[in-house]
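A single protein chain has been omitted; all remaining protein chains appear in their positions.
Coming up: chain A.
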Amino acid sequence: MMDLLKLLGLKKQSSKDVAKERLKLVLIHDRSNVSPQFLEMVKSEIIKVIQNYMEIDEDSLDIQLTKTNSEDGERVVPALVANIPIKGMKNAGR
(Lines give C-alpha, C1' and ligand atoms only; values in the text may rest on other atoms or scores of the structure.)
Protein backbone atom coordinates (compact mmCIF):
# COMPACT_ATOMS: atom_id res chain seq x y z
CA MET A 1 0.00 0.00 0.00
CA MET A 2 2.81 2.34 0.98
CA ASP A 3 4.63 1.48 -2.24
CA LEU A 4 1.55 2.14 -4.31
CA LEU A 5 1.10 5.54 -2.73
CA LYS A 6 4.77 6.26 -3.31
CA LEU A 7 4.42 5.30 -6.95
CA LEU A 8 1.53 7.64 -7.37
CA GLY A 9 3.56 10.36 -5.79
CA LEU A 10 1.00 10.72 -3.03
CA LYS A 11 3.31 9.67 -0.26
CA LYS A 12 6.50 11.48 0.53
CA GLN A 13 9.67 9.38 0.43
CA SER A 14 10.41 8.11 3.94
CA SER A 15 13.03 10.12 5.77
CA LYS A 16 15.25 7.08 6.30
CA ASP A 17 15.47 6.54 2.53
CA VAL A 18 16.48 10.16 2.12
CA ALA A 19 19.11 9.66 4.84
CA LYS A 20 20.45 6.53 3.18
CA GLU A 21 20.73 8.10 -0.25
CA ARG A 22 22.46 11.19 1.09
CA LEU A 23 24.86 9.07 3.12
CA LYS A 24 25.77 6.89 0.16
CA LEU A 25 26.64 9.93 -1.91
CA VAL A 26 28.61 11.71 0.79
CA LEU A 27 30.56 8.54 1.57
CA ILE A 28 31.65 8.11 -2.03
CA HIS A 29 33.19 11.52 -1.73
CA ASP A 30 34.66 10.90 1.74
CA ARG A 31 36.12 7.55 0.79
CA SER A 32 37.82 8.83 -2.34
CA ASN A 33 39.21 11.85 -0.57
CA VAL A 34 42.55 10.33 0.37
CA SER A 35 45.59 12.21 1.53
CA PRO A 36 48.27 13.34 -0.95
CA GLN A 37 50.86 11.31 1.01
CA PHE A 38 48.80 8.17 0.44
CA LEU A 39 48.66 8.80 -3.30
CA GLU A 40 52.39 9.57 -3.32
CA MET A 41 53.00 6.16 -1.70
CA VAL A 42 50.85 4.39 -4.29
CA LYS A 43 52.57 6.31 -7.07
CA SER A 44 56.09 5.40 -6.02
CA GLU A 45 55.18 1.71 -5.66
CA ILE A 46 53.59 1.65 -9.11
CA ILE A 47 56.65 3.32 -10.65
CA LYS A 48 58.90 0.75 -8.98
CA VAL A 49 56.95 -2.20 -10.42
CA ILE A 50 56.52 -0.79 -13.93
CA GLN A 51 60.17 0.24 -14.18
CA ASN A 52 61.11 -3.41 -13.96
CA TYR A 53 59.59 -3.84 -17.40
CA MET A 54 59.47 -0.46 -19.10
CA GLU A 55 61.15 2.90 -19.24
CA ILE A 56 58.61 5.50 -18.22
CA ASP A 57 58.45 9.25 -18.09
CA GLU A 58 58.28 9.80 -14.35
CA ASP A 59 57.77 13.56 -14.58
CA SER A 60 54.61 13.44 -16.63
CA LEU A 61 53.14 10.50 -14.74
CA ASP A 62 49.69 11.33 -13.44
CA ILE A 63 47.73 9.30 -10.92
CA GLN A 64 44.47 10.21 -9.23
CA LEU A 65 41.53 8.82 -7.38
CA THR A 66 38.24 9.61 -9.06
CA LYS A 67 34.77 8.22 -9.63
CA THR A 68 33.38 6.08 -12.39
CA ASN A 69 30.18 4.19 -13.14
CA SER A 70 30.17 0.56 -12.08
CA GLU A 71 29.97 -2.13 -14.77
CA ASP A 72 26.23 -2.52 -14.38
CA GLY A 73 26.01 1.25 -14.66
CA GLU A 74 23.84 1.50 -11.59
CA ARG A 75 26.30 2.78 -9.05
CA VAL A 76 29.11 5.25 -8.87
CA VAL A 77 32.29 3.62 -7.60
CA PRO A 78 35.71 5.02 -6.79
CA ALA A 79 38.43 4.40 -9.39
CA LEU A 80 42.19 4.80 -9.49
CA VAL A 81 43.22 6.31 -12.82
CA ALA A 82 46.89 6.31 -13.80
CA ASN A 83 48.35 7.93 -16.90
CA ILE A 84 51.89 6.59 -17.42
CA PRO A 85 53.78 7.65 -20.58
CA ILE A 86 56.10 4.85 -21.79
CA LYS A 87 59.48 5.80 -23.31
CA GLY A 88 60.55 2.30 -24.25
CA MET A 89 60.54 -1.37 -23.33
CA LYS A 90 63.23 -3.00 -21.28
CA ASN A 91 64.86 -6.19 -22.48
CA ALA A 92 63.72 -8.09 -19.42
CA GLY A 93 60.13 -7.56 -20.46
CA ARG A 94 60.50 -9.29 -23.83
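The criterion applied here is as follows: a residue touches a chain if its C-beta (ideal position, glycine included) is under 8 Å from a C-beta of that chain, and two chains touch if they have at least 3 such contacts; residues count from 1.
As a working rule, contacts and distances are computed from a predicted model.
What is the missing chain called in its UniProt entry, if the choices are "NADH-quinone oxidoreductase subunit J", "Septum site-determining protein MinD", "Carbohydrate ABC transporter permease" or "Alginate export domain-containing protein"?
Hidden chain, UniProt protein name: "Septum site-determining protein MinD".
Quickly run down the residues of chain A that touch the omitted chain.
2, 14-17, 19-20, 22-24, 26-27, 30-31
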